[in-house]
Each structure stands twice: as C-alpha cells, then as structure tokens.
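With one protein chain removed, the remaining protein chains of the complex are shown where they sit.
This part shows subunit A:
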Amino acid sequence: MDDFLLRALTAGMIVAILCGSLGVFILWRRMAYFGDTVSHASILGVSLGILMGVSVSFGVIATSIAVALAMLLLRRDQRFSNDTVLGVLAHSALSLGLVLMVFVEGQQIDLNAWLFGDILAVTKIDLMILASVGSILLIVLRLIWKPLLSMSVSEDLARVEGVNIAGIGLTYTLLVAITIAVGIKVIGALLISSMLIIPAAAARNLAKSPEAMVLYSMLIGVIAVVSGLSSSYFWDTPAGPSIVVAATCVFIVLQMLPKR
C-alpha cells in the first residue's frame, strides 16, 4: 500500500476515534451547534495563523479555544438563545476568516483543503502530532468520564452531588475545540462536526449503555474512514466528503434495526 494512503488511513482513524468518543456527549448535551460553530470558526484561525506568522495549527487551536470560551460566556446572556448566539458566531467567524485570506500575501491558500480536508496530504509530522494529542485527549476524557456523564444526565443532580460543573464543562469544551483543530486538516472545517455527530447518532440504536455507545461510535467512525478512503482511492471521489457519506450510510442502515 502507498505510504500516503497508510498515513491517511491512520490519521482518519485517529480523528474518527476522537470524534466518536467526544461526539456522544455532543448528542447527550445537545451541543450539535457548538461543534459546528467551533469548526466554522477554525477557518478564522487558519487566516489568523498565517497572517500573524505563527503556525496554522497554532492559529486554529487558539481560535477554536477562544470561540469555545466566548460561547460559554455568551450562554449566560439570557436575552439570546444558544442557537442564536452560535449562529451569529459560526458564520461571522467563518466569513471573517475568508475575508482575511485576501490579505495573505505571497503564498496561495488552498481554501478547499481547509474547508473539506486534505487527508491524502497528511505528513509524518501531522500524524505524530495527531497521535500524541489524540492520546492525551482520550486520557483526559477517561479521567472526567463519570462526572461528565453525570452532568450530561442531570446538571442539577450532578452539582448537588458535588460535581464541579464549570470545571468539567470547560475541560470537555477544550477537548472538543482541540479535536476540531487537529481534525480539520483531515476532514475539513465544514465536515468535522459531522464526524462528531453522525457516528454517535448511528451508535444510539446499538448501544445499551453509555460506554457501549462510545465504543460503537468510534467503531462506526473507523468503518466510515476506511470505506470513504477506499471509495476515494478506487473511484477518485473526494476523501473527506466520502468519509461523511459512508458514515451517513451506516447511520441509515442502523435505523432499520428495531428501536431501542
């Protein structure tokens, strides 16, 4: 097998495992819009990273975290609903990022690669960053698993039972922001949030326990990556969208099972 394909597969699987495990909480905590917003805003991070002469990855991570924190703060403003705040943030950040790209001198930015991912261009260094960041994120998720699950079930009960809601919520938000930041090179800013949602949603119908849902969600993500990349390799379809289409197919097939 070609090296670049092997790297693409590995990178895709890492992203699928991260998105699969974090994605179930996106569902449970009804944060679908949140993932969307952070990923849209990461385009602003790409522009800022290049314009300020720091690395793109750094720009994206910093912007994702900043937007995630901004959302946490804005959520306290009762005058606007969450949807409204997220809708305003998502598309203004995306647009600002696109506008700023005009001012990037010299090098041409491959906008398509950032919007839809360029999984076949993943380098060895990308892969190493992805693998090490990914392991750290999974370990942190394991550590906050129980309180995070508890507050996803009922925030009030969790708080009375002594869970540090703000701390755990912030940690989870950062995990998602970093996952999106390291994942957009692979899946693209417009598609990464679908990898957070679709495999998790597909796993819903299979799982009897929260842990099983996470495992199924990761597995479905990995299956989607393998089939999407195969399709891309054999039929020359775009890789990122092919992965999402594959995940959607699994989702649809699993809906045919009896409801749990």
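Everything that follows uses one rule, which is that contacts are C-beta pairs under 8 Å (C-beta built on N, C-alpha and C of every residue); 3 or more make two chains touch, one makes a residue touch a chain; residues count from 1.
Heads up, the rule we're going with is that contacts and distances are computed from a predicted model.
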Absent chain [UniProt protein name; select from "Zinc ABC transporter, ATP-binding protein ZnuC", "FAD:protein FMN transferase", "Cytochrome P450" or "NADH-quinone oxidoreductase subunit J"]: "Zinc ABC transporter, ATP-binding protein ZnuC"
Option touching the unshown chain, where A:Asp3, A:Asp83 or A:Asp156 are the choices: A:Asp156
Could you tell which one of A:Ala207, A:Val226 or A:Val245 touches the chain left off the display? A:Ala207
Chain not shown, touching residues in subunit A: 27-30, 146, 149-150, 152-154, 156-161, 201, 204, 207-210, 212-213, 260
